[in-house]
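All protein chains but one are shown at their positions in the complex.
For subunit A:
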Amino acid sequence: MSSAWITTRAWLLMLPLLIVMIAIVGWPMVDTVRLSFTDTRLVGTSGEYVGLANYAKLLTGNAFLGALRTTAVFAVFSVAAEMTLGVLAALLLDQQFRGRSFVRALMILPWALPTVVNAMLWRLIYNPEYGALNSLLTQLGILSEYRSWLGEPGTALWAIVAADCWKNFPLVALIALAALQAVPRDIKAAAVVDGAGAFARFRFVLWPYLAGPLTIALVLRTIEAFKVFDIIWVMTRGGPVNSTRTLSILVYQEAFSFQRAGSGASLALIVTLIVTVFAGFYIALMRRSGSRA
């Protein structure tokens, strides 16, 4: 079999997939680019070509910069908390104790929940009149009266960060646990004999095995966090006073609430660009770890 035929056959076999990909990803993408240069509205007449006007208006307006800042805050804090909690949980679950398998299975539950269900649960917990959080904090004497966690601009974003963290830290824990289980027993024993304390054992024995998988988890979670939409939409719809309006929420509002398809498209492309940068970083990491193996 000639190598030319092998190549041709490979392309032939991939052709159906390529066609589907072009139809559902490629063409809408190209059309979004086209839309972003127009003032098309969602319903009604097709728009006029306006050049870079949509982009100029976005990049100089307050809405975009505010949403970018909110998204960054959400991503940095939720991912940082998820990584920390995930690694701590993995370290605990790596210990020998009775009922370990049960606890491991239990831990996956939040992550297995649909985001919308999780968001609804947390809305109940945060409810200003009968929410469990208010009840708990007042009974413990930490709070003197009930608060509207999702109704105040100062607390809404942090309440969502906590809910997102609860849902997603198990994924990090799972990845970290798998990495910890790959640490050879002999090395752990050698560190004990060498007199390494808990911190030194983490730093010199466990960390080399954790670093790679955790970096991948970090990048994947960051990409996810930058695209966040559903949990916020269910919990606050971007409010109050736009305090939880992330980029994806803003795209939705522009395109569907305000029916400005053209400017919504330009915003969507900017979000895509940001996520692509992270994705490129992720691919570079995968290549590097692949060539090392």
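Following the convention adopted for this analysis, contacts are C-beta pairs under 8 Å (C-beta built on N, C-alpha and C of every residue); 3 or more make two chains touch, one makes a residue touch a chain; residues count from 1.
Keep this in mind: contacts and distances are computed from a predicted model.
> Mind telling me which option in "Response regulator", "NAD(P) transhydrogenase subunit beta", "Cation acetate symporter" or "sn-glycerol-3-phosphate ABC transporter ATP-binding protein UgpC" is what UniProt lists for the chain we can't see?
"sn-glycerol-3-phosphate ABC transporter ATP-binding protein UgpC"
> Tell me which of A:Ile142, A:Val193 or A:Leu273 is the one touching the absent chain.
Final answer for the missing-chain contact: A:Val193.
> Which one touches the absent chain: A:Gly61, A:Pro114 or A:Pro208?
Checking each option in A:Gly61, A:Pro114 or A:Pro208, the one touching the absent chain turns out to be A:Pro208.
> If the hidden chain were put back, which residues of subunit A would touch it?
Counting over the whole complex, subunit A touches the hidden chain at residues 184, 186-187, 189-197, 200, 204-205, 207-208.
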